[in-house]
Structures are given as C-alpha cells and as structure tokens.
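One protein chain is absent from this view; the other protein chains keep their places.
Order of writing sets the labels: A, B and C. Residues in every chain begin at 1.
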Amino acid sequence: MTESATAHDQSPVPASIDASTMRQMYAKMHLIRTFEERAAEQYMRGNIGGFLHLAIGEEAAVVGAVAALRPTDPITSTYREHGQALARGSDPNAVMAELFGRTTGLCNGRGGSMHLMDREHAFYGGYGIVGGSIPLAVGLGFAINYRHEDGVVMVMFGDGATNQGVLSESMNMAKLWHLPVIFFCLNNQYGMGTSITRAASDTELFTRAQAFDMPSRRIDGMDVMAVYSAVNDAAEYARTAHEPSMIEALAYRYRGHSMSDPDNTRPEEEKARWRARDPLITFERVVLGDAIATPEELEQLRAANVTRIDEAVSFAEGSPQVPISALADNVYTHPWNTNPRGGAVMPGADQ
Amino acid sequence: MTESATAHDQSPVPASIDASTMRQMYAKMHLIRTFEERAAEQYMRGNIGGFLHLAIGEEAAVVGAVAALRPTDPITSTYREHGQALARGSDPNAVMAELFGRTTGLCNGRGGSMHLMDREHAFYGGYGIVGGSIPLAVGLGFAINYRHEDGVVMVMFGDGATNQGVLSESMNMAKLWHLPVIFFCLNNQYGMGTSITRAASDTELFTRAQAFDMPSRRIDGMDVMAVYSAVNDAAEYARTAHEPSMIEALAYRYRGHSMSDPDNTRPEEEKARWRARDPLITFERVVLGDAIATPEELEQLRAANVTRIDEAVSFAEGSPQVPISALADNVYTHPWNTNPRGGAVMPGADQ
Amino acid sequence: MEHQPARWSGHAGCRSVSTSTPTSVSYREALTQAMREELQRDANVFLMGEDIGLFEGSFKVTRGLLTEFGPTRIVDTPISEAGFVGLGIGAAMSGLRPVIELMTVNFSIVAMDQIVNNAAKVRYMFGGQVSVPMVIRMPGGAGHQLGAQHSHSLEAWFTHIPGLKVVCPSTPYDAKALLKTAIRDDDPVIFLESEGLYAKKGPVGGAEDLIPFGQGIIRREGTHCTIVAVSRMVWIALAAADILANEGISCEVIDPRTTRPLDLGMIATSVRRTNHCVVVDEGWPECGLAANVAAHVYEACFDWLDAPIGRVNAADVPMPYAHDLEQAALPRADDVAQAVRATLARRER
Partner (left out) sequence: MEHQPARWSGHAGCRSVSTSTPTSVSYREALTQAMREELQRDANVFLMGEDIGLFEGSFKVTRGLLTEFGPTRIVDTPISEAGFVGLGIGAAMSGLRPVIELMTVNFSIVAMDQIVNNAAKVRYMFGGQVSVPMVIRMPGGAGHQLGAQHSHSLEAWFTHIPGLKVVCPSTPYDAKALLKTAIRDDDPVIFLESEGLYAKKGPVGGAEDLIPFGQGIIRREGTHCTIVAVSRMVWIALAAADILANEGISCEVIDPRTTRPLDLGMIATSVRRTNHCVVVDEGWPECGLAANVAAHVYEACFDWLDAPIGRVNAADVPMPYAHDLEQAALPRADDVAQAVRATLARRER
C-alpha cells in the first residue's frame, strides 16, 4: 500500500494511539461487522426492505476515521452508513429498528438503512444521492466558523462520488472560506459494478484536492491505525489552521454493492487479495501483538457484541410498526393542516 | 504575464504564423471590436433587447483561438459570443439581425445576443447557463471519435464557469475516453462583479485539469499570437494523440459584465493597466513592426470593417420582424399539432 | 394597493397599514427592508449568493447590506449553485437561517437536487431530527427578451414538492411581509420574485408586520367572474379587470400569495359567488399552476361553476428572444379579458 502525500501535506508525524482507544476501535469494528452480517440475514428473511448496502471490509476506514474525531464533530455519510452510526455511538437497537422500519428506529422508520441520522451523536445522516451530502457537510463547517466554534466536520463519500460535480464546487468553497472540513473519500475502488479505472481518468483521487490548493493524501484504508492517525492529523489541522483537507482511504468492500448485487463482475483474484487483508484480522494481530488485549478478552468482547446484536434484532422485531395515521408527520415543522395525507390546501375549503 | 505549463504540457514550440493569417486575425479583431461597439450603440437606442455582453478587450483570445482551428472544427461558447461567430465567418448581417430579433438573424430571431449559433460554420452555439455548454462540447468530441473523424472541438468558457461542477464531470469524461476536446478558459478575471480572487480557492485555473491527468497551461490571452500558437498546439495534440487539454487564457474585458452593469466595483487602476495592453493596439504594433501590413493597408481594412458593420446595422434594421404566427415553430422537429401557441394536446379533442 | 387599499389589513391577516411606513417604496426596496430588519433582529440570519455583496445584487436587492453587515453575514459565492444551496441546507440543519439569493430562478435548476432531495426531505426522512429554516429567493419570469434559458416561471415545479413552501408576492407590502415570514419560518421556503415587479411601488409594513402563509387577499372585488393570479400576473389580472369594467363586467381578483400552502378557501368562496373563474399563470400550461388551481376549484365548486374555468398561460414553447414574439408568448391583459368573456359567454347555457 503506497502512501502518497502532496506538497501541502501538513501531517507527517503519525499520532500515537493509546491502548484503550485501540481496544475500543477493535470492539467497534467487530460490532459493525456483526451488525451487518445479521442485517444481511434479516434482509434475506424479508424483515428489512429497500436497499441494504453493507460496508463489510471497510470497517477500519469507518472506525478509524470516526474514532479520531471528537464525539461532537459533525459527520455525514452515504447510504452505506450503518458503521458510521454505530461507530459514533448510536444505539444498535435503534439502528436495527430503523432497518426494520419501526417507530423505535433512529428516524422513526422513515429513513431506513440508507437514511440513518443520529443528531444527538452529531451524525448528520446518510444520504442516497451520490455526492448529495457533500455540500451539506460544508454547510455544517460554515456554521462552525460562523459561530466561532472549534468543531471539525468530516464528510465521507465514495470513489464514485468524486465524479459528481458538486464535490469540486464544495471543495472550492471549503478552501476559499477556510472551513474546518475533512473530505474523506472511502475509495473501495468500485462504484456499483464499475471499477474506478473505468470511471476516473486519474485514479489517484486525492489529486482532486490539488486544484483547490488543498492538502490531500492517500492512506491505507484497511489499516485502522493509519486511518485514525490521518484523520487525527487532519482534524488537528482543521482546528488550528482552519483549513479543509482531503483524505483518500483505499479499501475494499467484500460484498456486492447492495444485497441485490450478485457481485459477479469483480475478479475473484482481486477479492481474495483484499480479503487476505481483512481489517478485523489484521488489526486483531496488532492488538494481540502489542499486548493491548489478550485472546480471551477479545473473545469475550466478540461474544458481547454478538449478544448485543441479538438483542438489537429482538428489539427491532418486537418494536411497533409506524401507525399509518403518522404518514404526514414531519413534512413540515408546523403543518398547516391535519390532513392525514398531507396536502397543500389550507383547511376550510371544503365547507 | 507569466506562462506556466504543467509537466504534461505537450506544446513547447510555438507554431510559426504566416503573414496572411496575421493580417486576417487583425482584420477579425477589428471587425469584432467595431461590431460590438455598434451593437452597444444600438442597444442604447433600444434596437437590441435582453442582455448584451460585450467581449471588448478579449478579441485576441477569441480570434487567436478560432483562427488556429480548422473551419470545420466545432466550437461552443458562452453568451459572450459575438466574436466567436464573426471569427468563424458568420455573416455580420445575420449576427446583427439576430441581435435585432429579426427573421434574417442567425437563429431567426429566436436566440438573440446570448444564443447565436451558426451550424454551417460549425459554431455550435452560445449558451446562457454558466458551464452549461461544456458537456455538449464533450459530446461533439465523442461524436467525432465515434465516427472516426479527425475534428477537434473547442469549448470556450469563463473563469466563473470553472466553479460549476459540470466542468469537472466533463473533463473527467473527456480524458477517460480520449476525446479531442480543447477546454479553453477565457479567464477575464471576473464573473460579473466578483473577482476570481474571491471565487476561486486557487486562481491558477489551469490546475483544474491536473486532477484529471490532463495537460494544461496558462497563456497570455491579450496576445493573439500566443493564443493562436497554444490552440494550434492543443489542436495538433488532440488530432494526433487523441487527448483533451486545457488552456487558460488570461485576459480582461473592458466593459461591465453586460450593458446594464455600471462597472463601478473594479479598481480603476486595474482597468487602466489592462487597457494599456489593448490587444488591437499591441497587435497592430506587431503587424506594422513585422511589416505584415502598411499603416495604409490597416487603415483601409478598418474603414472596410466600419462600412461592413454599417451595412449590417442597415440590414438588421431593414429586416422583417418575426411573424407571431411562427411562435411555435421548431419546438419540435415534427410538431403534432398546428396550434399557434404549441401545446401538448393532440388535435381533435375539441370536436 | 392601488385598487383596493382598504383591503390591505382586512384580508392580509397582518397589522393594519396605520403602523406601517407610510411612504411608498419599490418592491425591490421592500425586500431589502425585510432582509435588513431580519438581519438586525436575528444573528443567525445570513445572506448568501452570487454578487450580492460588493456588487449589491444583480437586481440590487441587497444594496447597502454588505456595508451594513459585513462579509460574514453577506456572503458572495462562486458560481456554484448546487454547492452553495447545499451549503445553506447544511448550515440551516445546524440552526442558522440562510437567506440564499439565486441570481434568477433559471439557475435553480442546477441546484434542483439539493432543493428537492435535501432541503425538502431531510426533516421527514430523518424522522423530524432536523429542520431546514432556509429561504431561497429568486427573481423569475419573462418579458425582457432574455430568451429561452433565462425566462422560466417554475412555480409549478416547486409547488409540486412536499416539504417546500412557495411564496409569490405581487406587491411591495407582500414582498416585505412575506419575506419576513419566510425568514422566520422553520422550513425551506422558495421565494419567487418577479423581475418585472422590482420597480413597482407601494406602501410597506413595519418590522413586525408579517403575513402568514396560506392567506390570500382579494385585490379587487367583483361579482361576475373570479380571476386568480399570483405575482406579476396579479397586475395583468387587474388590468384585465379594468378593461372588462368598461364593458360592464365585474371581476373579483384573488391573489393567493402562496401556492403552497394554497388558500383555496378564499378562492372557492369567491367562485361560489361569481360562478365563473379564470386562472392566470405566467408558466407553461401542462402540469402548471393554472391547471392545479383549476383542478382544485372544479372540485370545490363543481356545482357552482356555470362554465369551464379559463386558463391563461404562457405559450407552450421555449421563450423566444424577439420582442413581439415574446410578448405574444406571455399572458397579456387582453388574453385574460378574452378568457373572462369566453367563460361568461357560457352563462346562459
């Protein structure tokens, strides 16, 4: 894995990561893996509808990035965002219940897998339109500067999203106005079935930032420590220099694009190569090798995660469906009529 | 004026320009200047409606670029495109008549100043939405490759347009698919009243191409020879290497953004500095200095241009208005009804 | 309002004109006043758009505001509508109150995904966790020979979208009061100004004179036919009413002021009295605003209508540049008068 850096790269020294953080990162990675495998199972059983996009294989990138921020730093993501929510501390019950479309879900069953949000944990949502959330994140950064706060926003998007023009518009504004935004490109090398080599004229995506005079680097997205370190540096840079930066984390998703993708176009050899670098396995080796935890502790931790997700599934299954009477809730903050199907007409016309 | 070039720059050797080309370029530059000054006058008299955007000061960039292409190479432009049409050889009568909104206009009075097109001269139009014509040009390039032709497309856009995301989408596709497209950014340093320094995080706009691994360079857009030479090289590169490239031509417009802009926010000192480099005056010096033409010849040429534009104005004034019965012409190639106001309904419903 | 000054307070649901600035100001200046007052009132309000600061706005609606409030509150942007509309949504989600100017409504189309998929939906799809207290102001309409790409009236498109509110003021008073309401509203508001009205003068209200959304106003009372119109078309309708008055035809002109929500009650009450209706709409006819209002009125007034509702729309063509052609493409007072005559011709049947 090469790590390239632009001339502007401000973060040559990796941050040291303490043992407790490492343990927590491992636990989160495993929690997310467990959650997603169970979600896949529940999807096959028909308990989850719509699209289900799994980030299995990408846990290091997700967890390392989120862990390096303060819990109050806003983040946004794509539709592939179970991990972001869980990494941020969202209750697995509420996440699973959202996938089940229940009232107890994070978004009361209105969003589903693609549209999780947990504002209490400063997770500003998963969005379904490729590239669509990027300027929103810049807006969250704008608000931080406007209020003279010291937060940092991280917007996570895929390699495919770099070909939506709104990314370049957003990067330009972020740099022009010195906004504390980390553009985190989780480059899993495919947009659905399309290899980045067939979609990007320059596959070194971090170079996209250079046109805006913005520091950027490519890192190994399969290595949670490398990700943590890079985001930590970028956050520090944003907080002190009040400038945006871009990180391209090279990773791989082990499953198809979504549950309905048979994943029969990516080369088997390629899949095998990346599976051999499974972030859970490689990080487990580090954790054990550095004596951060014993094998037994990890075993306990994993068992606890399984129990936790079992509970989440039971919770979701046992949660009430959304009542149809609530169909028009939250279209507006203060609705002007009580029509159960919404509607633009003021009440009183039918007299 | 600095001339920067990226590592990819394929065109270090300026092409030599023959005397007849130089004479023609001078003649076109002066024709355009004369046309636009007369257009301004006619606008003040109320003979021209809508917006009128003048490119006075930018003649070197326009004429040098167009002259370096073959007459069959497609070009597209923004709304500031009288010069492109005239440089391409459009009949000044038809251009002026279009501004007057007459049937004899280039677009039969439907387009006006912002929407000239002269397909016979492979001028594929001026467009009103900033950035909007860029992907069209890439499509013209796509068609050239599809048909195994050897044309080259030049899309001309402003500095402001670099902040429309569709530019980056277009550049990526052009490079990915090896399309013969020249991205010609006429950087007059302002988008309406906004200086590029307040709109672009990196004011070296040619760097935008680097993220797509596309050669790009900045040139002096006030020097018609430099522009000719750069576009000539880019065209050669496109025709032989089948690759796109980008040129940023640094220039200045002497008038406000459009006729309704009082132009009271740009520094007077700046305006004076650029006026001192008026491309007509500087190029006249070159033409005389290199003995390409005598002062008398130039005087004759200018007089002929004035006569030509006088004629264009008379022609436009004397041309018929568009009949109202033609309102719905050309909404569709084969309209399904003869309703004079168009309409989606098939005929025969009113029986 | 020139025609029915007495109705200002009565139907507006706002304070009486006696508390208002007595002088007559332009629609443009009314908007400036609204923004200035709201910027003063609430530090969370900021303006953003192309050339709104140093250049003071393409139509000079933000004149003086940069000087008064500085570049933190009055933000000039690059020409990146999708980007800065999205930015505004994000800022609004975190509690700021962006007032975004799109130079014209035509440029909203490049930002449409942000408006429709984010601004209008995030509150709903995230179960009410966030709101988007944002206003997008944009001049629109045609009549100045700006050609096909610069002459849109997109009321119908925006009105189609649940989650948005759509405001179309026709007078300086409404422009000011409705913009203030919009800025204080907790949801995304599409605020459609008419390029043709900026110079129009009239009285305006004071700092606390608001107009609630969904309350129309009777611009002129009449008995034979109800004409419904918003924004610049209100003036066309009033001109038609003048023409028709000479023929002994008395028109009631109703301006719903917001198309989402829509004050159908006021319109229906009128139509049940006049038994005839004409809707005037500067946009295209298919799936347009006039078709929508007509469908509602037919449903609410089926048993009262003596004749089909007249629809007066722009011609179903991209806007031509040539002056006479453009004028012919747009609804004119004569067209409206003719539509009223046509619907009344069916009175006897």
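Here is the rule we use: a contact is a pair of C-beta atoms (placed from the backbone, for glycine too) under 8 Å apart; a residue touches a chain by one contact, two chains touch by 3 or more.
Every value quoted in this text rests on a predicted model; they were computed, and no experiment measured them.
Within the whole complex, the absent chain has one touching residue among C:Met125, C:Ile254, C:Val312 or C:Ala337, and that is C:Met125. The chain that is not drawn here is touched, among residues C:Glu208, C:Glu299 or C:Asp334, by C:Glu299. For the options B:Thr78, B:Asn93, B:Ser170 or B:Ser258, the residue in contact with the chain missing from this view is B:Ser170.
Of the candidate positions C:Leu66, C:Val110, C:Ala328 or C:Leu344, contact with the unshown chain belongs to C:Val110.
The omitted chain makes contact with just one of the residues C:Pro133, C:Gly147, C:Pro172 or C:Pro331: C:Gly147.
Take chain C: the residues that touch the chain left off the picture are 82, 106, 109-110, 112-113, 116-117, 120-121, 124-125, 147-149, 155-157, 159-163, 259-260, 262, 283-284, 286-292, 294-296, 298-299, 302-303, 307-309, 311, 316-318, 320-321, 349.
Not every partner is drawn; the one left out touches chain A at residues 49-51, 101-102, 107, 109-112, 114-115, 127-132, 160-161, 163-166, 191-194, 198-200, 265, 321-322, 324, 326-328, 331, 339, 341-344. Residue-level contact of chain B with the missing chain is found at 74, 105-111, 115, 117-119, 124-125, 127-129, 132-143, 146, 165-166, 169-170, 172-173, 176, 329-334, 336-337, 342, 344-351.
Keep in mind that, in the parts below, only the chains that are shown with their structure count from here on.
Measuring from the averaged C-alpha position of chain B to that of chain C gives a distance of 36 Å.
Centre to centre, using the average C-alpha position, chain A and chain C are separated by 40 Å. Separating the centre of chain A from that of chain B, both taken as means of CA atoms, is a distance of 44 Å. Touching two or more other chains at once are residues 163-166, 198-200 of chain B. For chain C, residues touching at least two other chains, in rising order: 77-78, 80, 82-83.
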